[in-house]
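In this view, the complex is presented without one of its protein chains, the others remaining in place.
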Amino acid sequence: MSSKKRTGVFVCHCGNNIAATVDVAKVARVMATEDSVVYSEDYVYMCSDPGQKAVIEAIKKNQLDSVVVTCCSPNLHEKTFRDNAQAAGLNGFTCEIANIREQCAWVHKDRNVATAKAIKISRSAVRRASRNQALEPIGIGVTRRVLVIGGGIAGIQAALDLANAGLEVVLVEKQATLGGHMIQLSETFPTLDCSQCILSPKMVEVSRHPKIKLMTYSEVKEVTGYVGNFKVNILKKPTYVDPEACKLCDDCTQVCPVMVPNQYELGLTARRAIHIPFAQAIPASYTLDIDACLGLNPVRCGKCKDVCEAGAIDYDMLPRTVTEEVGAIVVATGFDLYGQDNLGEYGHGKIEDVLDGLQFERLCSASGPTRGKVLRPSDHSEPKDVVFIQCAGSRDPAQHCAYCSKICCMYTAKHASLYKHHVPDGRAWVFYIDIRSGGKGYEEFVQRTMETDETIYLRGRVSRLYQENGKIRVLGTDTLSGQNVEIDADMVVLALAMTPSKGTAEAAKVLKIGRDKDGFLAEAHPKLKPVESVTAGIFLAGTAQGPKDIPETVAQASAAAAKVIGLLSQPRLTHAPTVAKVRAAHCTGCEMCVDACPYDAIHLENGKAVVNAVLCEGCGTCQSTCLRAAIEVKNATLLQMNEMIEAVLGY
Amino acid sequence: MSEQTPYEPRIVAFLCKWCSSAGSDLAGVSRIQYPANATPITVACSGGVSPQYILSALRKGADGVLVSGCHIGDCHYMEGNMHARRKLYLVKELLEFAGVEPERFRMSWVSAAEGAKFAQVVRDFVEDLRPLGPQDKLNAERP
Amino acid sequence: MGDNIYLPQLARVAHIKEEVAGERAIKTFRLEFDNGGGFEHECGQCAMLSIFGRGESMISIASSPLIRDYKQFSIMRVGRVTSAFHELAVGDVVGIRGPYGNSFPVDAWRGKNLVFIGGGCGLAPIWPVIQTAVAQRADFREITVFYGGRSPRDIMYRAELEKLRGAVDVHLSVDKAEEGWDAFCGFVPANLMAKQPAPDNAIAITCGPPIMIKYVIENLRSLGFKDEQIYTTIENKMKCGLGKCGRCNVGKDYVCVKGPVYSWAELKELPAEY
Amino acid sequence: MIDLNALRTQAADILETGEVGAVIGWRRGSRGMAAEPVAIVAPEEAASLVWDPTCFHNLALYLVEERKKPAQRQVHGGKPIAIVAKGCDARAVTVLLQENHFGRDDVYVIGVSCEGTGVLDERKLAQVLPGVEPDGAAFDGDNFVFATSEGERRVPAREAMMDRCLECRNAHPKLNNVVFGEETPRDFDAPFAALKRFEQRPAAERWQFWQRQFERCIRCFACRSVCPMCYCDECVVDSINLVVTPETTAAEKADRVRWIERSASRADNIGYHMTRALHLAGRCVDCGECERVCPVNIPLRLLNNKMEREAREAFGYEPGASIDLPALVASFRDDDPGQFIR
Partner (left out) sequence: MEALLDKNRLKDWIAALDGWEAYAPARQDGIWSYQPAGDNPELNHPNTPQPPKGFAFPQREIFFKFEQVKGEAPRLTAVSPAPTFRVVFGVRPCDGRAVPRMDRVFSDHVDDGYYQARRDGLAYVGLACNTPPSRHCFCQSVGGSPVSTDGLDVLLTDLGERYFVAAVTDTGKALMQAAGALLAKPGAAERKEVARLHAAAVAQPQRGVNDAAAAPAKLKAGFDSPLWEELARACIGCGICTFLCPTCHCFDINDEVTGTVPLKGSRVRTWDSCQFPDFTMHSSGHNPRDTLGSRLRQRVSHKFRYFHENFGMHQCTGCGRCVSECPVGIDIVRVVNEIAGSV
């Protein structure tokens, strides 16, 4: 770059579209007076075949090294003319478009005024072009493997879709088994088919799939790299049981002296320190819960190890960190229920017979703690009056979650209906605010619950409930009749809000992807990119992104899988080279750009900002944030912007 | 600038590429007429508009500066306009504080579908600037 | 107001030659004055060159005073103004004022051996002396030129140096060995030690990067050169060139007036602020 | 009341034990009664440290790279540097930590609480005690006590205190390794009082005011030099601290934008001060030093205060409150004000 730029300017008449209002010849003439311009002409249709040829010819003949076409919106012909520049042996990024049609000729009538404005627009493009660098697109190799985080239905579905498309998948699940929340459900609305029955085969398929590497009891600890090239460190926690050797004989649990609440049964039952979450768990193996165990010391206990004939128990098992390389990541870390203890008005979770939805699912489940009988946890009696409270924690911006959890109306209807099937002489009340039953067959399902199953729906909120004489007194209002309602219930079931799981928060942190105001993972665009995260190469599936039911979860999981398949089907990814670049000498490492970059494309190295060109989208936020003008986007530098401002002001 | 030509405010308009510039294109396609006082400079994102650009434009004699981007929530870069909103709020406050007419700096959200709105934003801006006369406070008209 | 000492004359770029390419490229510019302008100069003097809108830079006049038709400057691209110079084309007009500074006492050196030691861009300031000495070859005894660059591509005035051979002893060097280079490999001061010029009746004139000058002077002294026999130039930052703006001063001297040419004997007396 | 001897002992102790390599504090100067900043490296020097109403300097400045050098040169083995810090100074250290200027372990903050007063404004004193040039100043409860040739003069602190101290919200350094003095309730002007008064004035009057101020600026850059947050190697608005490293390319130098000129003209001065105000938004801790040092009395605090108030009221952002906070302009909230946008 040791000599001045040789810029060519091509002013298009666009037939009469431009020429009728703008004196194109004058524009061309004035552009010739620009310092860097060595060639300037106007032509009737620049984008026509002869027009394009003329551009190419002129570039060659005049040894131009940069080009400005002043014509229509860059959305229309930027590519055309960049290709022309390329055809003439230039780098496409040396070509700039000045839009004097949509932004000028078409919106003004006065010829002098429009011409003056066209000159300003063209001039600013010339100034910019005269400082453009030739840039080459950034090519990125891709690793054709995928990491799926979370082994609920979302993760399972995504993993299967990906693996069936021939991609290698690493599926990481935090718990000792696959299945997520869906495996805890008894029947599923609106068809009331058995949840386990439809999920278990998929779990088995995952465990057997040759392309899927299943890592349960594992957590993703660190992710580095970028789209196509992530490096992932996964911590595999020790289960102390060798799944290969374990014969599932259950001898160990018989001797284990420790009892702790069973999470899978949501505390409705207890389990031993060594346990299998449930019979159909995948992988089918026992896990020793080290937090509950008396100590991995044969002197202190060691009973399970003694009893295990298969010799599957190994107290010396250590946590292992596995590094995997993947090209894309699907995050399916699911939801948690809004804790009952958050709800003071409903007893802070301290009233034994106030249950949450999942607990009720377990009560209804044939494999559940009560073998499918609906019994009160406190005295194992059959509850005759059951109150279901919807929106427990949802739609309450003042106190709890502002959003609608979307599925509660449906599962409450399901619960009421299941209850009535189990206890036909019982009475079921549902407190609701609205019934939201959009979905195939959903509205009909609710209607059936009301009519066929004779559930009493009360529109209103429950203000308080408390225990009295072995009953739970529920105080509420029926806003339709305006009456206060008091019910002495045997059992209350809260349809708790769906919140992002703790694991989702952890994953977001590790992956450095954004979360929305409610803590769910943020999609890149609410409408057009609902399964993309803000970071290229990281996709979202299931309830980690927002409340949804199983069909929606599955659909999103498959969509995410399709996106990944699309991404990884390219042999190389390319990335626009108009990315930020740091002036190391000026950078003080204050990290403001790091914080501001929407793509986490910047990090510090030896106290200086460094841009990961593959992640940078060239938005310029860093450029406007850095106090020291130490970071600039290529071909949109501060100098270029400033010279464009000058040009626009005729300065 | 000769004496007899009536005062025409000079406006530098920073338009984000994805929404506002596209919106101005739509105004064009729809042939919606508006004053020619605002000359556009297309930037990737309103979030990339440095306060320095605004000061620089005023220093070089702009009578008004417009920054226009995507509506909140629609930013192509997710949150660029949120950054713009905060940063440029400060610029606006500062100018006003120093006694510079607040009308000289304007921000708007114009989507790609809002051609008519874009035209209106420019029209309004020009109308609001006209009574103020040339901007001579930050302008470096040197002897 | 009398003579405006800050107002440059205009001069036209008549010829441009690329000496050295790369990040710190060097180009030589031949400037011609229009109708009767211009000024006379002596070996070692400088001029303030300007590109309007960019600023001014002090540059040594690299052509011999004997040449009156034009003045020549070799400029290394290092910053704001010099980059603008590198963008010039033949026919462009720049500003020039001068001449500034003192000069090499060439007349006093007649009848002596001259040893020139240059490095990098540092050939430019001593080039007029070499040219003058060669033009008046009979007035001087042995003339030796040591010059080195980082690599063969960094050797400026390559063709001119080759042309000197015969009249002058030319010893070129490059810092690092490279294919096709059969002269000395190593730094200029080392080349000097390898060739061991004799101090008797000799004057050594050195110019180049500060660190090179430091070692050259050490080596010259170890070869037996007296402080008074060693000459160099110092290039402090300058803005006015007229002994007023204050930034080039070293001790009581404004280098733009009292310098840039100093014998080592004089320079030793000044604070080492250059 | 701060026990100066305890402070000195503390300084001596940490130097003695080698916990720090230097202590930056104040000692008696030769410019009248004013204290002067000093960096001590030997325990015995601790006896020269002082704490009085003339300790107005924000010493955090000396933790900044270039200015740190003289002190650092004497610190062996890269030991931490200790700094005596008032409430505002400690906030400045916090911002520097926030911006990675150094690590928390590199600095040892000896907090001094201004308790119920603050530091002296010499310009006010000249009005309060015209013609008197005291030889020394000391704290005494709510008063400043001045030693003069005619004996002691007692002045209620609030009459001669810096404006910044009158509006101070955090006179007790929150960030500290050790702190001297009490966290005393203060009862002076409400924060931003002067600012609010100024804002009441009509726009034209505000402009008249600022125009005069800006035209007066001589661009000596003392306001920037004294500011701990203006630590940039090269200020964007001016090349006074030109970053030239061997790696800096000619193109990098040539392509540097000159947003404003070096001339101290109105437009350029405004360019400088507006840029600086914006750069200090969310970073200025209201130590008021820029205003104090300005030789031509430009009320710079007003500008910074304005930005600080906006940061607080519009964005809920408190500069110097936490090391972990992202910078004001590098972050946003969903509910940032947007009513001004059409």
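Things worth noting here:
Every chain is named by a letter (A, B, C and D) in the order it is written, and numbering of its residues begins at 1.
Quick note on the criterion: a residue touches a chain if its C-beta (ideal position, glycine included) is under 8 Å from a C-beta of that chain, and two chains touch if they have at least 3 such contacts.
If you're wondering where the values come from, they're calculated on a predicted model, not measured in any experiment.
From the set C:G38, C:G95, C:P152 or C:G186, the residue in touch with the chain omitted from the display is C:G95, counting the whole complex. Within the set C:R110, C:K244 or C:K268, the residue that contacts the chain not displayed is C:K244.
Set against the missing chain, the residues C:E19, C:E42 or C:E235 yield one that touches it, C:E235.
The chain not shown here touches chain C at positions 1-8, 10, 12, 50, 52-56, 78-79, 82, 93, 95, 210, 235-237, 239-240, 242-252, 254, 257, 271, 273-274.
Although one chain is not displayed, its contacts with chain D can still be listed: residues 29-32, 34-39, 57, 61-62, 66-67, 69-71, 73, 123, 133, 212-213, 216, 218-222, 224-226, 239-242, 244-246, 248, 253, 261-265, 289, 292-293, 295-297.
Chain A residues in contact with the hidden partner, per the touch definition given at the top, are 33-35, 123, 643, 646-647, 650-651.
As a convention for this text, only the chains that are shown with their structure count from here on.
Between chain B and chain C the centroid-to-centroid distance comes to 52 Å (mean Cα coordinates, whole Å). Centre-to-centre separation of chain C and chain D, using mean CA positions: 48 Å. Centre-to-centre spacing of chain A and chain B amounts to 35 Å, using the average Cα coordinate of each chain.
Shown for chain C are the residues in touch with two or more other chains, namely 77. Listed for chain A are residues 596, 625, 629, 638, 642, each touching two or more other chains.
Against chain B, the residues of chain A that register as touching in their complex are 73-75, 99, 101-110, 113-114, 116-117, 120-121, 124, 514, 522, 524-526, 534, 578, 596, 598-599, 617-621, 623-625, 629, 633, 636, 638, 641-642, 644-646, 648-649, 651. Looking at the complex, you find that chain D touches chain C at residues 249-251, 253-254, 256.
Of all residues in chain B, those touching chain D in their complex are 51-52, 55-56, 59, 72, 79, 82-83, 85-87, 89-102, 106-109, 121, 124, 137-142.
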